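Below is one structure, written out as structure tokens; the observations come after it.
For this depiction, one protein chain was excluded, whereas all remaining protein chains were kept in their positions.
Now for subunit A:
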Amino acid sequence: MSFIDDGGIDLDPSDFGTSVPLKKVPNGDVFQASRAGDLDRLRYLLECGVNVNARDQWDSTALYYACLAGHLDAARMLLENGAICSEHTFDGDRCHYSALNLKVRKLLKAFEARPPPLNPLQSSLRDTFFACPANSHSGGFNLSGISSTPGFSSNYFPPDVVFTVQGRPIEAHRVILSARSPFFKKKFETDWKERGEVRFAREKLSYPALCSLIHFFYSDRLEIAVDDMENLVRICKVCKCESLQKILEKEVIHQKYADYKALTDIDNSQKRFILQGISLPEEDRLPAALRRILLTALSNSTYENGQDNGIDELVSRMDAMHMAKPLNDLADVCVRVDKKNFRCHKVILASRSEYFKARLSRMKDFHEGKDELYIDFLPCLEEHDMSVEAFEKMIEYMYTDRLQEINPDQAEEMFDIASRYLMFPLKRAVADVLLPHLETASPEELCHWLMLADMYGVLKIREFCLDTIACNFELFADTKEFRAMLLTLPPPSGDSSLRTTVPSMPGSSLNNDQGNLLDDLRDKWLEIEAAELDERDESALQFDKRLEMLMVVAEHEKSSGDAESEVVNDVTPLTFSPITAVISGEQKEP
């Protein structure tokens, strides 16, 4: 990230990070974490979805504390998560005045005027829109917010329609336009059905206005020069985007009035109008529009009814296809999961999951493309190791950025496919709907969830389990499953002086950016149980001794448990630790 240098102070990477280790506040709220500069806690809280612009009882925001204490990293994290800092607002001015030093002020300046970040769905579709070569240099867009992935793995996914307006091309995907505008939907079903290229000859149609609108269709964010707004109103009328049209008309009137009020001439070509999707009624926003597309496609998706009656089946299906009304769901790919064929849209799958992007563009290189498998005239992908229910949940999330509800039994499979299909935000969505179920979970179940969360890197669940265990440590110490779990974990780092600065041991770097599970548990426990600050090290030692004792008990239980099971069944080839046995017993085998 680069900052514009207007004050003679440059921010470079060495300004971030600190020379002294910062205090950790494992149980702090967003204000405490910001004041302490505890990035881990702050990241966790933000991931959990705390309101980044909330105020505490002193009417202060988290950003205010971070600025006051001069924590550049924390301030930046808050800003990147949408903390407001515009000057001439109450909160913004307060942050500016309280900033510890010029570097903090500079950071605030750099983030001023920046619109809040897009949600995962909107931002991935926006990336896809801009990755089309014709759109990437569509002038007038503020491209600074777009992150380009290093190497040659780009966000590019080929468009299926190109418009030419005033001699300039705009590349787009049919399904997105159809979802957002009844006009485009109708055209793609009729006149433009077979056409890959549409030329608009009308002089009056403005390229920047249409481009802004199509960009809005992808990203739920409208960005347009004030001068082009009247053109856009006309386009909205044709495209039947009524709610957007209403807002724009109001704004056009307002702008005229603003001109009248202004004493000096303002050059309107520089002035831009920015509108967030959230200003529209919910049913006109991107997730709702794609939900409608998804529901239509799902209602057309079918179960495989036996493959034995090959030709007859095919003929009867062809008849059915001709008889029935055409399937106007614009599906362009079929995904077969455990005998069910889901009609889907390539651009959504590819934008949301790198796996699908590679899979769809590599059809020809692999076995999957060889048989030219077609279902209802669509190319077909087959996905294994996944249940129909899990896939339904996954596409629900892909199209709408939301999960309405899941069965706790399903959560593990969801974590697995979120990782496998490289849809990391899905893990958080699953964690959000899973969390209420964990409030009533038993200690054994929580141990199971902790292990899963640690393995799949689900921060929110991991923190929740650790908090619960730390608060009820004695209860867990009495649980056989907890003791058994201790045996399967890497040992905590012994040296207490290392604890705050270097949380991870050489081998534990494999666990992404998470620390050692038992170290984190000890930190949480100390926060709750340790009496005084200067007795912390003693308490830590005490805790480590306690863990050691529990592990000895567990070892004993394990060996006696094995002996017992050998008595019961003397052909036990693998030695599962008790917890593993319990867990794999709970799982349904594929």
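As a working rule, contacts are C-beta pairs under 8 Å (C-beta built on N, C-alpha and C of every residue); 3 or more make two chains touch, one makes a residue touch a chain; residues count from 1.
FYI, contacts and distances are computed from a predicted model.
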{"item": "Protein that the absent chain corresponds to, by UniProt name, given \"Ras-related protein Rab-27A\", \"Cullin-3A-like protein\", \"Ubiquitin-conjugating enzyme E2 G2\" or \"Protein FMC1 homolog\"", "value": "\"Cullin-3A-like protein\""}
{"item": "From A:K23, A:K250, A:K339 or A:R362, residue that would touch the chain that is not displayed", "value": "A:R362"}
{"item": "Residue in contact with the excluded chain [from A:D59, A:D93 or A:E382]", "value": "A:E382"}
{"item": "Residue among A:K237, A:R420 or A:H556 touching the omitted chain", "value": "A:R420"}
{"item": "Residues of subunit A (touch criterion as defined above) contacting the omitted chain", "value": "150-153, 354-355, 358-359, 362, 365-370, 381-385, 416, 419-420, 422, 451, 455-457, 509-513, 574, 576, 580, 583-584, 587, 589-590"}
